[in-house]
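A short write-up of the structure that comes next.
A single protein chain has been omitted from the complex, and every remaining protein chain is retained in its original position.
After this line comes chain A, so read on.
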Amino acid sequence: PPAHSHSDWIGPPDKHSNLRPVIFYVPPEESALERRLREARQEAQDSNQRFWARHNRAFRQEKEEFIYSRLKAKGLEMRDESGQKATLSAEEMADFYKDFLSKNFKKHLQYNRDWYKRNFTITFLMGQVALVRALRWLRQRKKNVEQ
């Protein structure tokens, strides 16, 4: 993002986590409230990034292992004659999906709780910041009018 910009910038989805990173703008006169908001957002972003990158990597890895083990059981190779990667049918993969979902169930519950809490906190802080800014702007206008 350009140096002169006064707003946050959002980037393309991350390769691992599929989440879009945000670079937060730090205003020169950042109030304590605004700093809290920015830090909360940064922290949430980092935590989400860590979770999903790890989770997706695990998914991909376990999926590969599953396909490999199933193919081996069937006596096939990972790549067939034409060099194409061998895939299993959707029905065979269904076992893997079911397994993966149940294995990660508790992890997801924990993450959900975490995410909801963060989301509410951040939005509430945003509300507070917006309110403060609005009041400040109104006060400024009143001052200008009086002058």
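Methods note: a residue touches a chain if its C-beta (ideal position, glycine included) is under 8 Å from a C-beta of that chain, and two chains touch if they have at least 3 such contacts; residues count from 1.
By our rule, contacts and distances are computed from a predicted model.
Participant: Among "Ribonucleases P/MRP protein subunit POP1-domain-containing protein", "Tectonin beta-propeller repeat-containing protein 1", "Protoheme IX farnesyltransferase, mitochondrial" or "LLGL scribble cell polarity complex component 1", go ahead and choose the protein name stored in UniProt for the chain not displayed.
Facilitator: "Protoheme IX farnesyltransferase, mitochondrial"
Participant: In terms of residues, what is the contact footprint of the unshown chain on chain A?
Facilitator: Chain A touches the chain not shown through residues 1, 5, 7-13, 17-20, 22-23, 48, 52, 55-56, 59, 87-91, 93-94, 96-98, 100-102, 104-105, 107-109, 111-112, 115-116, 119, 122-123, 126-127, 130.
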